[in-house]
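Only a single protein chain was left out; the remaining protein chains are all shown in position.
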Amino acid sequence: PDIRCAQDYERLAQQFMVLPHYEYVAGGCGRDITVAANLNAFALWAIYPRLLRDVTAGHTRLTLGQQTFHHPVFMAPVAFQQLAHPAGEIDTARAAQAMQSCMVSSTLSSVRMEDVATVANNGGSPRWFQLYFQPQQNDTLDLINRAANTGYSAIVVTLDASIQAASLRAQRAGFRMPPGCVAANLRDHSAPASITLSPGESRVFQGIMRDAPTWKDLEWLMTQTSLPVWVKGVLHPDDARALQNMGVAGIIVSNHGGRSLDGAPASLDALPAIRAAVGSSFPLLLDSGIRSGSDIFKALALGADAVLIGRLQMYALSVAGALGVAHMIKLLCEELEICMSLAGCATLKEINRGALVRCGA
Amino acid sequence: PDIRCAQDYERLAQQFMVLPHYEYVAGGCGRDITVAANLNAFALWAIYPRLLRDVTAGHTRLTLGQQTFHHPVFMAPVAFQQLAHPAGEIDTARAAQAMQSCMVSSTLSSVRMEDVATVANNGGSPRWFQLYFQPQQNDTLDLINRAANTGYSAIVVTLDASIQAASLRAQRAGFRMPPGCVAANLRDHSAPASITLSPGESRVFQGIMRDAPTWKDLEWLMTQTSLPVWVKGVLHPDDARALQNMGVAGIIVSNHGGRSLDGAPASLDALPAIRAAVGSSFPLLLDSGIRSGSDIFKALALGADAVLIGRLQMYALSVAGALGVAHMIKLLCEELEICMSLAGCATLKEINRGALVRCGA
Amino acid sequence: PDIRCAQDYERLAQQFMVLPHYEYVAGGCGRDITVAANLNAFALWAIYPRLLRDVTAGHTRLTLGQQTFHHPVFMAPVAFQQLAHPAGEIDTARAAQAMQSCMVSSTLSSVRMEDVATVANNGGSPRWFQLYFQPQQNDTLDLINRAANTGYSAIVVTLDASIQAASLRAQRAGFRMPPGCVAANLRDHSAPASITLSPGESRVFQGIMRDAPTWKDLEWLMTQTSLPVWVKGVLHPDDARALQNMGVAGIIVSNHGGRSLDGAPASLDALPAIRAAVGSSFPLLLDSGIRSGSDIFKALALGADAVLIGRLQMYALSVAGALGVAHMIKLLCEELEICMSLAGCATLKEINRGALVRCGA
Partner (left out) sequence: PDIRCAQDYERLAQQFMVLPHYEYVAGGCGRDITVAANLNAFALWAIYPRLLRDVTAGHTRLTLGQQTFHHPVFMAPVAFQQLAHPAGEIDTARAAQAMQSCMVSSTLSSVRMEDVATVANNGGSPRWFQLYFQPQQNDTLDLINRAANTGYSAIVVTLDASIQAASLRAQRAGFRMPPGCVAANLRDHSAPASITLSPGESRVFQGIMRDAPTWKDLEWLMTQTSLPVWVKGVLHPDDARALQNMGVAGIIVSNHGGRSLDGAPASLDALPAIRAAVGSSFPLLLDSGIRSGSDIFKALALGADAVLIGRLQMYALSVAGALGVAHMIKLLCEELEICMSLAGCATLKEINRGALVRCGA
C-alpha cells in the first residue's frame, strides 16, 4: 500500500521479519562502519539533468560477454532466504524470471539449486551460481558441476569472505539460525574435518584461514569448468588487474554489503580506480549500498556495467514473496529509467562520468 | 505577529495549511536529497562585511534585456496556488504588483492567466508566463498566444520537468489534489491521447517521455512568438551554452526546488560554471533554496542577475494571502538591502565573487 | 560551586538571567549562522604539545603601541550590562581592574563612562572607550572628549554595526529593553532627527544608512583626538590595509560576535589573511567565539596580539557580579597559561602558526 520507491521495502520489512532476522539481514559486521560508508558514498555524488534530448528509443539492455540482459539490475547472491519468507529462493527466482533479472544463486541457498532451476527454467535472463570454495575440492567440484548441469550459465566465486564475523547487531538481537534453515546445496557433503591447533598457533591464521582459497585454487577452478568465472568481492585495483590477467570473465566490485571486513572502503569509492585498472571494456559489476535507481545510475556513471541488489531483495521477499521482489525490481528499473531520461541518457552506454558532479564542488 | 524574517513564513505555514498540502509544497521528489542540497549550498559561503562605504545612493534596480525591475526578487512559477489560499494566484499577483515584483505565472495555475492579468494590469513590474510544452502543439500555441494577448512580456519555458515524480513526503501524508483545484489555463484543451505501449516497451522511455520536448520543439517555439523566451531548469554549462547559441533571452538556473531529479546538484553549486559558460553579460536568474536576503546576495555574487522565490511564496500566501506575499517580498528586499549595506554594495552590480569567501577556508 | 572552566559561566548564566535577557546576550542576528561559525572555527585547529621546554620564566605580558598589559585577555565593549546585573558596568570595571584586564567601555553602557572611571581609576590595565559614531558630530565629539578627560587611553571605533538586526532568538523570547536600562552616556544628547523618506526611497539605503559613517568621518575623527584610535569590526584584508594606511593604532578582527551581518565569516577564519595584509608587527586584536584559554592560544597563533571577551563577560557578571567576572578572567588566564606550558611557549611571542595543525590533516 505505502510503497512508492524500492527503498520503502527496507522500512516495511521491519514489520514482516522478527527483529533478530531483520537485524541479521540489515547488519554488516563489526561496528557497521562499512555499511554506513556504502550508503554515504552515493550521497556524495550529484547527477546533472540534461535538457531536450530525445530518449524515446531508450532502453536499458546490456551485453556481458556472450550474454544479454534486459536491464542492469541483478539479484545478488543472498544466503538463507527462508529467513525472510517460507518459499525462500524459489520466490526470488520466480520474481527474477518474471522481471528478466539475472539471479545469482548462493552456495548457501536454503533451497537446492536444482529446485531453483525448475522454477526459472526458460526465458527470462541468465541464472548464475555463486560459489564458496569448500574445504574439500570434491565438494567444490560437485557444486560447479551441478550448477552447469542445471542451467546456471556462469560461476561467481566470492572471495572476500574467508572470515566473516557475525554481525554484532544480529548477535545483540539474539539471532540464531532457525533449525529448518540450512545450506541445502551442501546437505550431502561430509562435515569438514575439525581443526586442531598446536600450542602457539593462531585460531585465525592456522585455524579458520587454513581452508581459505589462494591463487592456486582459483587457477584450479578455472580449469574445471567451461562456464565463465566471475570473481566477487574485489576492492583493490591490483587484485582486479591480476584477476583480469588470469582470464576471469568479469569482476564484481563489492565489500559484501559491509559484511566481511568492517572498515573496508565503500564499493562505490573503490570503483573508479578499478575501472581505470581494467580498461573500459572489461565486464565490471558493483554491489553494496544500492537502494534506488539513482544509486544505480551513479554506479554505472562511475564505471559499472550493472549492479547487484542484496538486502532490498530480502526485504521485498519478506513483505510479499515473489510479488514483492518482482515489484521491487520493477521500481528500481523505473527509477533508473526516470533518472536516465532526466539525465538525457537513452542507453546505458551514454551514462558516463560526465553525468555526475561531486556534491558541493 | 511573530514574523521577523522571510523564512518565518515557512514555520508559520504549517499552522495554516493542512499537513498533506504543506508536505506537497515543502517536499521535493524522491528522498529529498536535492531539497537538502539546495539549502546546504548557501550555508557553505560567507559574506565579507566591508566598512565605511557610502551606500546612501543605493538601490536594487536591474535591467534584463529591455525590461527594468525595481529589485531582483521575482515570484517563481508555482502551480495550483489555491492549495495555499482560496484566492490563489490572484492574491500573489496583487502582492507582486504592489511590491513591483516580476511574477512568473505557471501553466498549471489554478486561476486562468487572463484573470491574473486583470488584477495586475498596470504599473508594477513586468509579468511573465511560464510554459510547459503541451502534448498537442495547438495547445502550446494557444497558451503562448493568450499570454501575449494578456500582457505577459516574456515566456519562460520550463524544461527540467518532463518527468516529475510525486513527492514521497506528499504521498506519505496522503496528498490528493482537492477537486476544485485544477489547471485552469488548460480547461479548454482536449484530453491528451492515452498512451498504448507495445510489449517490451518502457512505460518511461516510450511512455511518459513520448511527449517530452526536444531541441526541435524549442526551435519551433521560438519561431512562434515575438516575446523573449527564457529557459528554466538549466544546470549543465553545455546546455546553457547551447541555449545561448539558439538565441534564448536568458536562462534560469534551477533544479525546480528539488522537485524534478532527486540527486541533481544544488542550483547554487551549478551557477558559477554556467556563468562562466555564458559570459558576464548574458541574463541569468537562479532559484531553488532561497530563504533569505543573504541567500539572494550569495546568488548574485556567484553570477545571478536576479532570483525567483518558490516555496516562500506559497507559505506566505497560506498565512495571509496577498498581504502575506507582499510582506514576505518586502522582508526579502530589506534583508537584501541590509546585506548589501553591510557588505558595502550600493548597487547589484557591485555584488561580485570577491564579496564571498568559502566557509572555513 | 560547579565552575571548573570559564565556559561554565555560559551554562550557569541561564539560571541567573531571565530567558529573554539570556537570549538577547547569547543570540547573534538573523539565523545565528555566524554565531555557530565562530565556535566551529576554533574546533578545526589542534595545538601541538611540545616537550621538555623550560617555561619557569614564563609570563603573558604584551605591549601594544605605548601600552603594556599583564595578559592578552581584554573585556570587549558590551552594551547595557545592567541586563545581567544591577551593578552593570561598575562591577565589570572592578573585576577588570582587579584582574588587570583592559576593559573597553561601550558607548551604549548602561552606566556613564565617568562612573566607570571612578571605580577603575588607578593601577590595573589601561581602560579604553568604544565609540559608535553619533548622528550629530557634536555628540560624537562630546563622547571622545569625555573619554579623554576621564582617563580612557584609547578610542575603539566600532564600524561593523551600521545596521544591527535584532536577534531573532531574542525577539522570539520576547525580549524588550527594561525601562531603567538606558544608554547612560547619551542621556544628554538631543534625540536624533527623525528620517523622512521620499517615495521610492529605501528604508535601508536612504534611511538607516544615512547616518552610517564613511571614510571621511573616520578621517575627521582622527583629527579630533590625540588618543590612539583602534577600529573594531574588520574582516576583509583590504579594509585592514586601508585602515593601516590611514594611521589607525590597531585593528580588532571581529564580526561583533555574530551580531551584525549574519553570514559573515568567522573572525578566526578571517584572521590569517588580515595578519598577512598588515605585516607582522601591526597591532591586531580578535574577538568572537572565544570560550576558553585554548581558543585564545589559537587566536594568538594565527596572528592576534590579544583577544576580547564578549558574552562570557555578561554570563559571569550575571552569575556573581564583579567576583564572577574576575573569576572568569582568572580562569581564562590560567587556561591560557596551561596551554602555553604544554605547548612549550613561555611568552606570547613564542606562540606562532607552527604551534597549530589543522584537524585531521
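Note that the chains take the letters A, B and C in the order they are written out, and that residue 1 is the start of every chain.
What we mean here is this: a contact is a pair of C-beta atoms (placed from the backbone, for glycine too) under 8 Å apart; a residue touches a chain by one contact, two chains touch by 3 or more.
All of these numbers come straight from a predicted model, not from anything done at the bench.
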Output for the hidden chain's shown neighbours is A, C
Touch criterion as defined above, residue of C:S106, C:S292 or C:S318 at the omitted chain = C:S292
Contacting the left-out chain: of A:P213, A:G250, A:G293 or A:G324, that is A:P213
Those residues of chain A which, in the complete complex, touch the missing chain | 30-31, 33-34, 37, 40-41, 44, 159-160, 162-163, 165-166, 168, 171-172, 202-206, 208-210, 212-215, 217-218, 231, 233-236, 239, 243, 255, 260-266, 269-270
Touch residues of chain C, complete complex, unshown partner | 2, 4-5, 7, 43, 45-60, 292, 294, 297-298, 334-335, 337-343, 346, 357, 359-361
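Here is the rule we use: only the chains that are shown with their structure count from here on.
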Can you grab the rotation angle between chain A and chain B? Superpose on CA, round to the nearest 5°.
-> 90
Could you give the separation in Å between the centres of chain A and chain C, each centre being the mean of its C-alpha atoms?
-> 60
Distance from the mean Cα position of chain C to that of chain B, given in whole angstrom | 42
On chain B, where are the residues touching two or more other chains?
-> none
